Each structure stands twice: as structure tokens, then as C-alpha cells.
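For this depiction, one protein chain was excluded, whereas all remaining protein chains were kept in their positions.
Think of it as A, B and C in the order they're written, each chain with its own count starting at 1.
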Amino acid sequence: AGSALLAGRGLRAEEVASPPAEAPYSLSLGPGVVDRVYGQPSRFEAGVIRRNVPWLTASPETSISFTPLQHQQGIITPSGVFFERYHAGRPTVDPSEHRLMIHGLVDRPLLLTMEDLRRFPSVSRIHFIECPANGGMEWRGAQLNSLQFTHGMIGCAEWTGVKLSTLLEETGLTRGAKWVLAEGADGAHMNRSIPLEKCLDDCLVVYGQNGEALRPEQGYPVRLLIPGWQGNVNVKWLRRLEIGNQPWFTREETSKYTELMPDGRARGFTWPLYAKSVITFPCPEMPAKGPGIYEIRGFAWSGLGKVAQVDVSLDGGVNWQRARLQEPVLPKALTRFTLEWRWDGRPALLQSRAVDETGFVQPTLAALRRVRGTNPIYNKNAIQTWQVKADGTVFNVQLA
Amino acid sequence: AGSALLAGRGLRAEEVASPPAEAPYSLSLGPGVVDRVYGQPSRFEAGVIRRNVPWLTASPETSISFTPLQHQQGIITPSGVFFERYHAGRPTVDPSEHRLMIHGLVDRPLLLTMEDLRRFPSVSRIHFIECPANGGMEWRGAQLNSLQFTHGMIGCAEWTGVKLSTLLEETGLTRGAKWVLAEGADGAHMNRSIPLEKCLDDCLVVYGQNGEALRPEQGYPVRLLIPGWQGNVNVKWLRRLEIGNQPWFTREETSKYTELMPDGRARGFTWPLYAKSVITFPCPEMPAKGPGIYEIRGFAWSGLGKVAQVDVSLDGGVNWQRARLQEPVLPKALTRFTLEWRWDGRPALLQSRAVDETGFVQPTLAALRRVRGTNPIYNKNAIQTWQVKADGTVFNVQLA
Amino acid sequence: EERGAPRYGYGTVPTPEQIAGWAIAVRPDGQGLPPGRGSVEQGAEVYMQQCAACHGTFGEGEGRYPKLAGEGSLTGERPEPTVGNYWPFATTLFDYINRAMPFPAPRSLSAEEVYATVAYVLNLNNVVPAEFVADRDSLPKVRMPNRDGFLWQDPRPDTHEQACMQDCRKPEEVRIVSTAEGKTLTPRTTGPLDTEMPQ
Partner (left out) sequence: EERGAPRYGYGTVPTPEQIAGWAIAVRPDGQGLPPGRGSVEQGAEVYMQQCAACHGTFGEGEGRYPKLAGEGSLTGERPEPTVGNYWPFATTLFDYINRAMPFPAPRSLSAEEVYATVAYVLNLNNVVPAEFVADRDSLPKVRMPNRDGFLWQDPRPDTHEQACMQDCRKPEEVRIVSTAEGKTLTPRTTGPLDTEMPQ
């Protein structure tokens, strides 16, 4: 009995799931609950991973891997593929042994265990973290034919922790306090100077990421979150905060994370990430497939606040259309935008342009180069152009 | 040279990370980038897992596992520990073979591949999914001394997919269309009747969860999302939508997911989850440790819209204080609340009470029992009482 | 949009055969019931071979597997809703057994076998006589004992509490009437999964 139905078991792969057949998994019991007490993506998603560009750095211990933005479905970056930036590899920190020390120009220096830290009033915020080198390989010309590699030094998560201001109220501040040095427990002992004003504004000391403990890749058990500012200042594996009256001018804020201008002078302390956006579909990894209606999709963000508007051009910037923004639009967070695109199959030059709530308009690469030349490495927030060819393939190009 | 620093390597565990010692990981290189192309939580978080109550069901293939809410740090439930409810185990679906069929009272029946589905206009929404049996073991009395087991049949995620209304506009609807039957591809072929009105309102057909593909546990490659309604109607591994003019009265909406009242009559089609809340700290798993200032933390939610207000009582409901709500407060989503608690070390009875934007006030268990008795199993949204003893331990209790 | 003209045009139109292959849902009015028939007697045979191990020879349920027969009261301390005293429609039995049973091998029964087990389970519950034959005509006509036992309109909100803030109840009335303390029902919530807790 039931042989017509069971016949599904003998069909070729393409036919099995098509009605009227039943797939094997519809005819049997699968694994039960707590088969996996901590779940994983489907094995059919095995290609959705962080990837690196081996030629970019001397060694993987001081390097970066990229978020597969071409697969990101909403504003939350899955913790499993959130980009990683290490300067001495990833330390494996035992939270019971970890300490956060706060000292310097304070009334009462403080040494905190993770348990102490979690007891303070907590807040959760959705914010992006972007490395200012994101896209930095493209100042001189289009190099990488990939969304993941041109824009993947970014992730957005729900972070939970303590306001840095709460901790600094607990220690008290003494006269002259103006700067905070943050230091990591990794081999690089990563250190950055941050103006006290920003610390008291919206910075957090976070131990939670997307509902669970921070991932080791993002600083377990505790990191700084400096909303809207360059990734590097969000010190991971945070162990020390020293309050001082002047900046330290550390290697990461002099030799690195400064932008060399055409006149040979350099800009330093250029922390905020200005408004930026990118189309995530179509993109080199996600081509179009013949004429028809598509939904152009992308992300916009600004380190200065909320995204106010995103426009999309199909003709390399001659004409623009207003894209739809996806709620919730949160400050200093990835914001999804979409626009219907009836593609006639002719070549197109796709661009997106973000405008943030300060009124700042994302510039073209040409405009950026006019001011900054091609040597800054960092803070390349230019409009990205995707060339869509008649066959639907997509290439990373730069326009005059 | 450097022997004083290296001495850290010889110290006892409690001392190594305490200054002035350096932990071993601060003195060496850790694994580099792409060491793990898809990341995992720290091994020190190995206890943060889904757990089940073996005596609850006949077999793990038709059972439930619980979200470890006592560890949840924000409104997003990590996909790795999002509760799982199976009726025939978890099917392993190959997305290239999966199909969604829409037929019945439509102008144009439709058979869609996953690729087809992803091409439709997409939206992302943050919503909770709760099994209406959440807390159902406690109608007759306090049984389980655990937040995870009394409240863990819930999770909240950012879901991405297509509006069901978009799909039904594509098929067109013919006269008389009033109900939609949703059916899964699992061995249970889970089926539920849903009023068309709700389908056209805010329902989604989702393929994304927290930025990546839906997890197999939550219906990979595609599930229904019926915001604010009982978990069971959010059919997973969705393969079929049939439009009809009357409900099907399936086993899951007659034998199950109906509430038996004291008079022996039962309520059916009681879909929305009414306003509810629970204190997640302190709780049985997370006791207090001596007198001092604590932050009471918890979640509130409502299937009817946004949480408007949460109150906390320390004395079993005699007096209440307004808790602080964490932004963003989203409709039909978990909402974090917090309240400072200066604990003098005397026994306390902690309660939280949610009020939603419709004005509905979460009831006491006594009030609920007065109307519904103790046999309904489902929809127990009563106020939870945690008894805090002088030693800080916390017990699940019920009050007169 | 013009009726008959899809806006996006993605996907294909399933053939009537494809629709029929998946459209297994059965409604109280009989819509969806396939051809075929099955008697109580035939059902007894299938049931003993394919169902009794879990649901018990008399539908009493083995272990924690569901009881399928019962005519007990639906009021009182621990009512046991089953097909006989609870299910409003006999068609639901066909729909469910056909899609989900036997538990380890769903969809392995022929339409005849499903009709027969439905007849058998109904008879176990004394809803139909021993001569009953289930088919697409007879099943919708079976009047289940609890046919009118359901309210299909959600009467909620059925509590109307106020968000009182001060002196909301008498402190002396605040009394613990039940506690989980000391009960041994809770699996471990730290360390690895508790696999020692009995089923």
C-alpha cells in the first residue's frame, strides 16, 4: 500500500521535492530536540563564511576577515560570520580570570571581575562596527571583484553592556581628566586614546552580542563599543582604562589609522565613520539572471546618527530614485534599503547614495579623491558602482 | 629579561589575570583570522544551551527544548539556542529541491523555488515566537524551579522574507477566499488554518533569521511568521499554502492548542499571545549574592502590539514600581525592562507586570484561574512570582 | 494589476497533478477525502500491527504516547481529552493519521488503511458501531460527541486587571500556596545537558 507515495524515494533528485512526490525527510522522523543543544546553520549554507585576502597582510594573526554581506538578510550580522580583525591573533580568555582595571585621573581606581561588571546597570544597543580600512584597497582603482571583499569589514549587532559613563561615575573623575586610554589583553595589548567627551556620551563596555556572550572573535569576555567610530577604537578583550589629561599618540593613532593627504600631511584622530552605503543585490557575487523585476537591496549607515535617505541610480549617477528604508532605522546601525528595478536587460551602472540625519551626502569617489588623493587608506566612504552587463554579471568599477 | 612579567605563567589561576601578571594569551599569538570561518561561542559558555524536560513528552522527535532565557543579554535570541519544537523531528531540507506551492481559491496557482521566493520584495522584522504551552506545566501549581523551563518556549529574532500579502497578490484571490491552510514538509506535515485577514495583515514567509539563512531548527529553508500568534501556526519547513473558504479544523487546532475551561467546554482559535513578562534576573538560575544594589532585569512582550509599561513588585503585588523600558520597543517583540533594586537582604517576592499598547494588563495567576481553571494547558500569561530568600536563592512560587 | 496578470511572474504554475499530489488536507465537510473505504474490522488489523505498540491495544496509550480512546468527563481535576470525548470532527482523524501516522513512517498507509484505522479508532471510542465503514461520504456525517463543545470565537480579554501601583492588596493576604522548592522535577540547568532525568 502507499506505493505511489513511496515512489518518491526512487525519483531523481530534481523531482523528489516537487509535488506529487514526498521527499525522504517527509516520510520519516528527523533528529529530535536537543539533538544539537547549540545549533548551526544548515549544511547547505556551508559557503556563507568569513573569508580573507591572503595577500593583504603579513600573517593571519595580524589581519582581517570579511563579513559575507552578499548573504546578510537583515540588519543583524550573524555572530558566526561577523568580521574579525586581530593584531596578535585571538586570545582565549577565561572570564573568571579576566579583570578590567580603571585608574588614572579618578577618585577611586577600580578592579572589576566580569561578575562585577555584569552587575552594573545594563543597556542593549544595535550598532555597526566598521573598520575604517573597509574598501581601502580601492583608493587607486577597482581591485577586488566582490562585495564581501570591498565592503565586508563591517558588522552590526545588538550589544549589551554597561555605559562607560556609569563606570566613570563610579570611579569619579579628578580635575584635568580629558582622555581615556583603552587597552586590550591580547598579545598586541592594543591601545587607543579616546576623548572623555565621547566616553561619557554613548560608549559602552559590552559583554553581550546578539543576545549571548560576546564571541571570542569580537573580544570575549568584554570589549569597548564606541558607536559610529572607527572599528579599531572598539578595543577588544578590554582589560584596562586609564584616564589622563592628554592623548597617548599610540602607534595605532599615528603610524596607522591616519590618512595621508596629497600634500604629504596626514590627518589623525579622524574617528567617526561618515555616511556610506552599498548595494548588496545585485553585486559581483549575486548577479542578475535575465530581464525582469528585481529588488535592489542594500545597506546604508552613518557614524553620525540615523540614515535619513538613500537614493539609487541605475545610470552611473545621472538620475536617482529614492529607495525605501526598512524600519527600525536606528542611529549608527546598518539600515536596509530596497528599490524595485524593472531590468530590460541592458547594461546598467548601479549606485547607492546615503544621506544621514546631519544632512551629509555620501560622496562620489571622484569627489573624495579631489580632496584626499589616493593615499589615505582609511575612511573611503565613497559611492560604489556596480556594472551590470547584459548577461547579468556584475563588476566592481570606478567612474570618471 | 622580562622574568617578572613571565612569572605570570607560574601563578595560580586566580592570580594570573590580576595585575601585575600577564596571562599566557597576552604573551603570545592566538589563532589568526579565518581560523574559524564560522564562529562559535567561547568554550567557557558551554553551559548556555537549549535544554529539555524529558518527562514532558513521549519522545524527543515530538517535543520541545527551551531557550536559556536566564543568559539572554538583549532582545535578540541567539539562533544557536532559540527554542525548538518538533512534531516529527527536524527534517534536513535541501533548499534547491524545496518548493512552496500556493493554490486553492486563487486566480493563478504558483509553485516557487527558494530562488523564486527570495526574488520577491523582502522585509525584515524583529518579532518573538512563543509556544502557547510556555509555562503550561504550572497551571495547577509551581513545578519547575527554573526560568529556562517555565518561560523558555520563546525566542525573538530578526526575520527576513516576503510579505504573505505580496505572494497572495501575485496569485490573486478568488471569491470566497477566507482561510489559508499552511502545511510543512516535515514528517508531521504540520497543518494549520489561518484567517486570510491575518495573512494579509502582517504575516511573512521568511527565509532569514538574525541576518543569515533560517536555522534548520526554525524551519530551514522557509517558514511562516505569524507575528504575535501562538508558535504552532508559524509553520516550519513550509511547503504548501491552500486558500479556502472555511477552516480545516486540523488536529493541532482541535485536539491540541485549544483550552479546556472549567465547565468542560473548550476555546479554539485563540491565536494571539496576550501581554506577558518575566524577571530574568534574579531567577532560580541566577540568585542574588548578599545585600546590595542589583539591577532587576526582564523581558515583556505582547502579541497585540508594543509593550507600553512594565511594573515590578518586590512584595508579591502589594506595591509596584515602574520599570525602565529599553529602546527600541518594537511591536510583537521582546522588550527589555530594568529596575534598580537596593536589596536589604530580607526575603522578597518579585513580580513583573506588563501592560501593552491596547491597555491590556497582564493578570495574576489567581485572576486567570478564576476564569479559566487549571486545565487549559495553553495561554498561561500570568504574572510570575520569584521568591528571594535571605540567602539570595530564588524559588518559583505561586501566591494566593 | 490586471486580473490574471501576475506582477512578478516568478515561479511556475503547478499542474493539477502536482496540486493533487500535495493537497492532502481534509475538511469537516469532506473536502479533500480521497476515494476508498475501510471497515472497523480491517482497521483492527492495521491498528494492531501499526499503532497498538504506542497507543495501546484499547487506545489507552503506552508510556507517554497519546491515549486515543476515552469517554471521561472534561471537568474536574485532570480531565483526559481524547478522540471520544473531545475531538469535534471525525474528518480530522483522517487528515491527521494520513499525514502524520504511524509516527515513525508518516504517509506510509494507503487511503484504505487510513479509512480503516479511522473507523477502528472511532469504534474504540464507541462513536460508531462495529459495522461502520469509513469513506468520503460516511465520515463527514459522523457526529462526534463533543461536536458542540468548542467556542470558536476568542472571548479574550477575559481578565480585566488594573495596573494599580500602591497598596494593591492586603499584605497579609500575600501567601505562597505552591512552590517548586523541594520538587525533583527540574532537570539540571548548568553544565552539559541533563540526560539522567527520567522520561
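The working rule: a contact is a pair of C-beta atoms (placed from the backbone, for glycine too) under 8 Å apart; a residue touches a chain by one contact, two chains touch by 3 or more.
As the structure is a computational prediction, the values presented were derived from the model and not from experiment.
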Practice item. Write out, one label after another, the shown chains that touch the chain missing from the document. Key: A, B
Check your understanding: Who touches the missing chain here, A:Val33, A:Val93 or A:Leu181?
Key -> A:Leu181
Exercise for review: For the chain that's not shown, point to the residue among A:Lys163, A:Lys198, A:Arg239 or A:Lys306 touching it.
Suggested key: A:Arg239
Practice item. Looking beyond the chains shown, say which of A:Ser26, A:Gln70 or A:Gln218 touches the absent one. Key: A:Gln70
Exercise for review: Identify the residues of chain B touching the omitted chain, counting contacts across the whole complex.
Suggested key: 1-2, 5-6, 18-22, 26-29, 34, 37, 292-293
Study note, to complete from the structure: Interface residues of chain A toward the undisplayed chain are 46-47, 49, 51-55, 57-59, 61-62, 68, 70, 87-88, 101, 103, 107-113, 116-117, 119-120, 141-146, 148-149, 169-172, 181, 183, 187-189, 191, 239-240, 242, 244, 246-251, 254-255, 258, 260, 262-272, 274, 284-285, 309, 311, 315-322, 349, 353, 355, 360-364, 367-368, 371-372, 375, 387, 395-400
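Note that in this section only the chains that are shown with their structure count from here on.
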Review point. What graph shape do the protein chains here make by touch: line, ring, star, complete or other?
Key: complete
Exercise for review: Averaged over CA atoms, how far is the centre of chain A from the centre of chain B? Could you give it in whole Å?
Suggested key: 26
Exercise for review: Compute the distance, rounded to whole Å, between the mean C-alpha positions of chain B and chain C.
Suggested key: 24
Study note, to complete from the structure: In chain C, the residues touching two or more other chains are 7-8, 14, 18-19, 22, 103, 106-107, 193
Point to revise | Interface hub residues of chain A, defined as touching at least two other chains | key: 18-19, 26-29, 34, 37, 293
